[in-house]
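Let's look at chain A:
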Amino acid sequence: MVENKNILEVKNVTVSFDGFKALNSLSLEIKKSQMIAIIGPNGAGKTTLQDVITGKTKIDNGKIYFKNNDLSQFSEHAIVELGIGRKFQRPTIIENISVWDNLCIALNTKKTFLSCLLTKLKQKDLNKLLEIINTINLEEKKNLIAKNLSHGEKQWLEIGMLLMQESDLLLIDEPVAGMTETETKKTSDLLLNIAKDRTIIVVEHDMNFIESLNVEIIVLHEGRVLTRGNMNSIKRNKQVIDVYLGR
Partner candidate 1 sequence: MNKQLTENKKSLITNIFLLLGDTTGKYLITILIISIFLLPILHIYIPEDSYTISLLGKYLCFALLALSLDLIWGYAGILSLGHGAFFGLGGYMMGMHLMREIGDRGVYGNPELPDFMVFLNWEKLPWFWYGFDSFLFASLMVILVPGLLAFIFSALAFGSRVTGVYFSIITQALVFTLMLAFFQNNFGFGGNNGLTDFKDILGKDISSKETRGALYICSAFMLILGYLICRIIISSKIGNILVGIRDRETRMRFLGYNTTVFKIIIFTISAVLAGIAGALYVPQVGIINPGEFSPIKSIEIVVWVALGGRGFLYGAIIGAIVVNVLKSYLTIISPEIWIIFLGLIFILVTIYLPNGLTDLRRLIKRYYGRK
Partner candidate 2 sequence: MYKFLKIFLFSIFFLNFFNLKADTIKVGVLHSLSGTMAISETTLKDTVLMLVEKQNKAGGLLGKKLEAVVVDPASDWPLFAEKAKELLTVQKVDVVFGCWTSVSRKSVLPVFEELNGLLFYPVQYEGEESSKNVFYTGAAPNQQAIPAVDYLAAQGVKKWVLAGTDYVYPRTTNKILESYLKEVLGVSSDDIMINYTPFGHSDWQTIVSDIKEFGMAGKKTAVVSTINGDANVPFYKELGNQGIKAEDIPVVAFSVGEEELSGFDTSPLVGHLAAWNYFMSAESEVNDAFIEDWIKFIKDDKRVTNDPMEAHVIGFDMWVKAVEKAGSTDVDAVRQAMYGISVPNLTGGTAVMNTNHHLTKPVLIGEIQADGQFDIVWSTSGGVIGDAWTDFLPDSARIVADWTSPIKCGNYNIDTGKCSGQNYE
């Protein structure tokens, strides 16, 4: 009964790179269709956490359960099929093909060689494409080669690609880094908009942005959870202040 409430359970996971413990027996649960923000100083283990969840980095010990599946059993692309999507810090889209094609290849269909060769686009897929390209409001740029997009647009396109995957858990790393005010605003709207029917983990430095999202916050420090709670409680938390002021 616990399981079906929590979509992701990280159970005292440890990862160390030659001696240095990036994650130090870290544990946390995340409920279904909840948006959560992870903050923490550099080296707190934010990126590593995402790496282990997406199977990019192998775990030394501990377990991670996603929808009750032990993720250590799955390879990267299999984990994706389970429904975890990841957005990198720097926008990683396929620069040399059009916006539309980027979304197409993100489309959640059978992803074997043959099916990619033979299957054509179905009506419902097409509608979905159009719907999402609207949500990330790039529809008038859909035939543009992706590398010609602005930084913000690239970020949205990548988010759009995650949406195409219909993943239940999105890991989003610093979405607004280097964005203009307006872009930041748009982005937060976009996230809140898509957060309705899926779980999202946002990793971000920009406090104002997180505040604007106003969601539960997890503070990481030295590879373990320092505390979690809403913005106000975090702001008042002494440890957090120490960590951030570096005392």
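We take it that contacts are C-beta pairs under 8 Å (C-beta built on N, C-alpha and C of every residue); 3 or more make two chains touch, one makes a residue touch a chain; residues count from 1.
How these were chosen: all candidates are chains of the complex that A comes from, given by their letters.
Just so we're clear, the structure is a prediction, and the values are computed from it rather than from any experiment.
Visitor: For chain A, which of 1 or 2 is the touching one in this complex?
Guide: Candidate touching the shown chain: 1.
Visitor: Using the touch definition up top, name the residues of chain A that touch candidate 1 in the complex.
Guide: It comes out as residues 54, 56, 75-77, 80-81, 85-86, 88, 92-97, 100-101, 104-106, 108, 111-113, 116-118, 120-121, 126, 130, 142, 161, 165.
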